[in-house]
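Let me give you the structure first, and then I'll get to my questions.
Removed: one protein chain of the complex. Kept in place: all other protein chains.
Each chain gets a letter, A and B, in the order it is written, and its residues are counted from 1.
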Amino acid sequence: MKVRTHRRLALALLVPALAATAACSSSGSNAGAAPTGGNISKIAAGKVLTGTAKNDVDSVTWYGDYRPLYTLDPLKLADYPEETVIPNLCEPMLRVAPDYKISTGAVAYEQPDATHLVLTLQPGVTFSDGTAVTADDVAFSIQRNLDPKVLSNYYPAFANVAKVAVTGDRTVTLTMAKPDYTVVSALSTVAGAIVKKAFVERTGDSFGAPNVGVMCTGPFSFASYDGTSKLVLTRNEHYWDTAHRAHVKTFTFQFPADPGALANALASGEIQGAMNVPTNLATTLKSATNGKMYVGSEGSTPINIDVLMTRSTGTLAAPKVRQALSMALDRKAIAAQIFHGLADPLYRVAGPGTWGYARDTFAADYAKLPKTPDVTAAAKLVDEAGAKGASAVFAYPSGDPQSAQLATVLQQTAKQIGLNLQIKALPLQQYGNLFSSPKARAAYDAILTKNYVETPDPLLMDRLYGGTSGGTNFSGYSNADVDAHIAEATATSDPAARATAVLAAEHQLDQDLPSIPVVGQRALVFVSDNLTGAPLTFAYMSAPWAAQIGAE
Amino acid sequence: MPALVQLLARRLLGLLATLLVASFVVYTSIYLSPGSPESVLFGGRQPSPELLAAARAHLGLDEPFLVRYFHWLREVLGGDLGTSLISQQPVTAKLGHPLEVTVLLVLYAAAIIVVAGLGLGLLSALNPGIVDAGITGLVSVATAVPAFVASSVLISVFAVRLGWFPPFGFGDSVGGHLRALTLPAVSLAIISSGLVARVTRAAALEQNSSEHVRTAVSRGVSRRRIIRTHVLRNAAGPIATVTGLQVAGLLAASVVVEQAFGLGGLGQVLISSVQQKDFPVVQAICLLLVAAFVVLNLTADLIGLLIDPRARKASTA
Partner (left out) sequence: MSAQAAAVVRVPPRRGWFRALGSTLGLPGRVSSAFLLLVVIAAVLAPALTPTDPNTTNLLESFQGFSAQHWLGTDSTGRDIAARLIFGARTSLLGPAAIVVLALAISVPLGLVAAWTRGWRAGLVNRAVDVVFAVPGLLLAILTVAIFGPGLASAVSALAVAYTPFLARVVISAAEAQRRQPYVDVLTVQGVSPVRIMVRHVLRNIGPIVVGQATITFAYALLDLAALSFLGLGVQAPQSDWGVMVSDRDAVLQDHPQQVVIASVVIVLTVLALLVVGARLGGETVTRRGAARRRRKERS
């Protein structure tokens, strides 16, 4: 009978398939250590760039992070893609070096006392259309952060600013309602970009839209954006800072959503470089022959992956339950297996990646934290809290394999200590909404967050999730002592004093756990062999890093 | 002839009616979605009541539903597909490039389906024995291989291991586009090619054992001539119809392939717009896809009717 052959064919498919899968390694537990060998280059201490570019390049394509930008307006959204691309167009008014040092940029700063910040516009600063920047533009740009109609994502950083005034031909003075030494940091992020007042007023609501663009002072100007996949910048030939002129003429950003697509694009050279490479691509990129992979050590980024509480009531509201969950988590295994050794167990939200000053003080205190998981003690805590068998809901972004794996492990860990944790995958926009809509959050007890601060300062991180009016304090957590210590730290510029105040707040936060730290991510950067000048630190989120990319 | 024109007119009317109903369904379904449309404008952040009211007025959300629907319909017919809530771009601008990608992808896949389907079907019908059995087996398996399975396998073998085709993106220049679209088009075309091959084989076999063919064979007419004038001509009707239906179905399946290969086509934009609740974009894409699907279906039917006079007679009865 002739028709029989299709069954044999199907079986014939099965055998080689099984053979192929049998051929892959049967060792699983070795996969945990950070990858070595191949084209991997460990980022040496103190190394902040892959090299210094000397020659110009006509065009470069780069990874703009996990999704296309929603807007080119520097203030509207504080997220990875926007902060990767926009600083090259709209550079912050204060310069941030790759080692995070803040210095004079388009503007020089001076903080004569705790409640005043004086900014002096430097000579010769121009917009990319060639027109001169005025103090009015500077004040206008800062004021936009405070404007309720603009809804700046960076508003909390300026919460203490009472007045922004033009106080001289080229000076602008900020007056703070309370002592605050952290506003300088805010001005060194993309929130401190100078936009052209006339342009903003003319374009109104469509400022930053793909078909309109922006008008700022950066080393690149906006060429085109199709809104979904390709964003093109061209070198700003009128750039006021001739010493830092860009090497690349046409800089294109692409946003492959699928990690596999990104891996393939990098391996084939279609995309020539990427910062914040998803850690699960390390295996594939290790054998790429056209570029180098730079791997950082512990604390090479301030990125922390946490379980962020979003409810003031419910199963996860009790501190004992939170402590139990934290105690039961096997962070070492998570860092080794799910993040392939490219993350480190994190025992405090403001971990090693955020210690930009007083490192020894913070490190000594961090070393005292308990590091081994204890499931039995955790289960007992849950019992004591009367939460045995109780349910809770945890949300995480779909489409990200590591988040899915982490959520799964979290669910199983919760099961081991007697909690019934349901996990829900949310599409990107819905997940993003969680960070701005209390109504959206109401359905969940906790959510996954890949949090960060642009300037390494534990105070900024702690204020964000632990301060009563913190931007990511979603569970309504409020502790007077913590607030007092945070205010104290904000009001002092002395690193040692600040560290003491911060640690006092953190000891309380360690008990109350409005956010449970899981792992801290390491830097993972991929650059094509023919390019150099790529940033190896997280400072790229606040600097026009693309200007330093070029040929060797 | 007048009968045919009448038929055409009736069909066109049906098409318009279907489009109208479909557009209404598309428009309504978006608004059923939980969460108010204007909140999308603020990225979910809580604006002041005045801002919220201003946004609602701007989007015309306080007018009665049917009025809004007719406004939208009127704008669509005038070529204005609205403005994206997320990026403030005119939807027509936002969809320009994705449309180009999807159209090229579907055309490429359609070409593969026609060539591979017809070719394999004829080959199998006209060469009894091992060839027929082998092709039939292959075709049967093909009809069970979904696009997402094919994508993964093709990427890992031909793009990553062999490097013959780029594994991601749409490429630059016409040549680059074709190279980048080859693997996606093949993944998309597998099931349909199988189905077309099967129908072709069946129709060709029916024809082969038919009266005229036997007569022609006995008269000593050349094999090639027989295939061309008798088998193909008579089998063309059902083959064309099935092919057309399959191509129409590609529009939906292309979503999966676009996602797997990161092509940035309409399907991908649809998925991301759905997740972002960017209603104007979702409505526009759904409408485009439904319209294309309906038009393609109609075309497939009509071609079938035009080629095969017997079917024409049957449907005008």
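Here is the rule we go by: contacts are C-beta pairs under 8 Å (C-beta built on N, C-alpha and C of every residue); 3 or more make two chains touch, one makes a residue touch a chain.
Note that the structure is a prediction, hence the values are computed from the model and not measured.
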{"item": "Options A:A333, A:V375 or A:A551, residue touching the unrepresented chain", "value": "A:A333"}
{"item": "Of A:P156, A:P256, A:G399 or A:G550, the residue in touch with the unshown chain", "value": "A:G399"}
{"item": "Touching residue (missing chain; options A:P259, A:G299 or A:G314)", "value": "A:P259"}
{"item": "Where the unshown chain meets subunit A, residue by residue", "value": "1-4, 6-7, 10, 13-14, 17-18, 20-22, 24-29, 31, 258-260, 263, 280-281, 283-284, 330, 333-334, 336-338, 340, 398-399, 401-402, 404-405, 407-409, 411-412, 423-425, 427"}
{"item": "Where the missing chain touches subunit B, by residue", "value": "14, 17-19, 21-22, 25-26, 29-30, 32-34, 128, 132, 140-141, 143-149, 152-153, 156, 199, 201-202, 205-206, 208-210, 237-238, 241-242, 245, 248-249, 251-253, 255-256, 259-260, 270-271, 274-275, 277, 282, 286, 289-290, 293-294, 297, 301, 304-305, 311, 314-315"}
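Basically, only the chains that are shown with their structure count from here on.
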{"item": "Whole-Å separation of chain centres (CA-atom averages), subunit A against subunit B", "value": "40"}
{"item": "Of subunit A, residues touching subunit B in the complex", "value": "2-3, 5-6, 8-10, 13, 67, 70-71, 76-77, 148-149, 151, 205-206, 208-212, 226-230, 254, 256-258, 260-262, 264-265, 267-268, 270, 427-430, 432-433, 435-438, 440"}
{"item": "In the complex with subunit A, residue positions of subunit B that touch it", "value": "39, 42-48, 51, 84, 86-90, 93-94, 96-98, 132-134, 136-141, 155, 159-160, 163, 166-169, 259-262, 264, 268-269, 272, 274-277"}
